[in-house]
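Every protein chain of the complex appears in place save one, which is left out.
What follows is subunit A.
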Amino acid sequence: MNHQLSGPVDDVAAQAGYDDHPQRVGFFTDTSVCIGCKACEVACKEWNLVPEGGEPDLLGLSYDNTGDLGANTWRHVAFVEQAAPRREPVDLGMPAVGAPGGQETAEDDRDVRWLMMSDVCKHCTHAACLDVCPTGSLFRTEYGTVVVQEDICNGCGYCVPACPYGVLDVRPDDGRAWKCTLCYDRLGDGLEPACAKACPTDSIQFGTLDELRERAEQRVEQLRADGVTQARLYGESPDDGVGGDGCFFLLLDEPEVYGLPPDPVVTTKDLPSMWRDAGAAAAVAAGTVLAAFLGSRR
């Protein structure tokens, strides 16, 4: 099978060379039932022995003191405080969280809305981190997930800017890249990942991707029928810029409100055309140089 860098892929594990493999698995994170308890953050750290996040700091981002996903934070619960009725959406042109508490000064009697979302590595169909990794430390598993083998990571950091979601990061004290493994070790034992196991309200649902997509479709239809018109899925479509996420979300507002990029595109999508263009440019340059030499002889 050809290695596609973009577009829908039916069998991502097969593309990676697994002939006989289990079904692709992932997370469906339904933010409409997330209560922001952060059990996922703690369970993830407990199971995966992730170090604490450094010097604790009160961030003032509502009840979020984790800040973002990183080498030491593989699950991150975002808290978005909004005035309701909502202000007219403003196109900020880049991902940004909604106005945190304390930034509002308008009239007294507005209702507030508090959105919570547990973010995680998306385990993309087209994972740029994996494409750019020079050592093969980042690899596609038989479950279709993307995992870092920390023992052969050389700390080059190419994966960090490659990720369209800003998930990957390197640990300052050891220089290597770390991220969610979708609990690769647990999957092998038939266990669901620690975060999904700990989630009290089933906001984080683990399963085969096909089943999760079906479940998510039903859930979003039900919510819309109940009048939650803003409910939408994020990252579920194989037609999106990363070929669909293995871990996708049900959101209650625009992705930007949660700090998610509205239209992520795998950063290696244009690699073939870039090489093609670069090759053409090189050929032109070489031709020019050659012409110059040839010219000078004349």
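Keep in mind that, in the parts below, a residue touches a chain if its C-beta (ideal position, glycine included) is under 8 Å from a C-beta of that chain, and two chains touch if they have at least 3 such contacts; residues count from 1.
Quick note on the criterion: contacts and distances are computed from a predicted model.
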Which one, "Sugar ABC transporter permease", "Isoquinoline 1-oxidoreductase", "Formate dehydrogenase major subunit" or "Spore coat protein JC", is the UniProt name for the chain you do not see?
"Formate dehydrogenase major subunit"
Please identify which residue in A:Val33, A:Leu191 or A:Val265 touches the non-displayed chain.
A:Val33
Could you tell which one of A:Glu41, A:Asp119, A:Glu142 or A:Glu256 touches the chain left off the display?
A:Glu41
Per the whole complex, from A:Leu69, A:Met116 or A:Leu187 the residue touching the absent chain is A:Met116
Contacts of subunit A with the missing chain: which residues?
33, 35-39, 41-42, 45-46, 52-53, 56-58, 60, 62-63, 65-66, 81, 83, 101-105, 108, 110-116, 200-202
